[in-house]
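Would you mind keeping the following structure in view while I ask a few things?
All protein chains but one are shown at their positions in the complex.
After this line comes subunit A, so read on.
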Amino acid sequence: MEACQVARKQDLPPPGGYKPIPYKRVPAKTFFSGYTMFAGYLGITAAAAYLYYKNYKQITKDQIEMRSAKMAIFPMLMAERDRAFLKQLRRNREAERELMKDVPGWEVGTYYGEKVYNLLPPDTLVEPIYHEYYAHSRPYEWYQRAYLKLRS
């Protein structure tokens, strides 16, 4: 029993007592008051809107100018395109006639004499679809034209 009689030290508060528990809120430092923030938001938005408006005007003007320039040269390009298109149609028709001359009963521009468009007058020019237009060309040319956007 002697061994158990060690002087025990009681766990007590430090001299002067515990520090107070910091339960109070520590708010972040406020740089602006609410009113200032609202005013700042409105101010910045107004300034940005003004700049946006100016830029929008400028872009619209530039677009109109470019459109004007393109419309001015459009008739010339269209005339050139029409002539090339008609020449190519004739070439295509000749190619088809040459290609199908050994097939009995085949008529150019029809399916064995059956017309594609029955109600149109016979001398109506129907623009062929893209694949027909390029049917007799090399695949490379077809590809070049079809994916012009991707290549330029």
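We adopt the following convention: a contact is a pair of C-beta atoms (placed from the backbone, for glycine too) under 8 Å apart; a residue touches a chain by one contact, two chains touch by 3 or more; residues count from 1.
Simple rule for what comes next: contacts and distances are computed from a predicted model.
**Student:** For the complex's missing chain, which UniProt name, "NADH dehydrogenase [ubiquinone] 1 alpha subcomplex subunit 8", "SUMO-activating enzyme subunit", "Sister chromatid cohesion protein DCC1" or "Chromosome transmission fidelity protein 8"?
**Tutor:** Listed in its UniProt record, the absent chain's protein name reads "NADH dehydrogenase [ubiquinone] 1 alpha subcomplex subunit 8".
**Student:** Which candidate, A:Lys54, A:Lys115 or A:Arg145, sits in contact with the chain we can't see?
**Tutor:** With A:Lys54, A:Lys115 or A:Arg145 as choices, the missing chain is touched by A:Lys115.
**Student:** List the subunit A residues touching the unshown chain?
**Tutor:** Residues of subunit A in touch with the missing chain: 61-62, 64-76, 78-80, 82-83, 85-87, 89-90, 92-93, 96-97, 107-110, 115-117, 122-126, 128, 132-133, 135.
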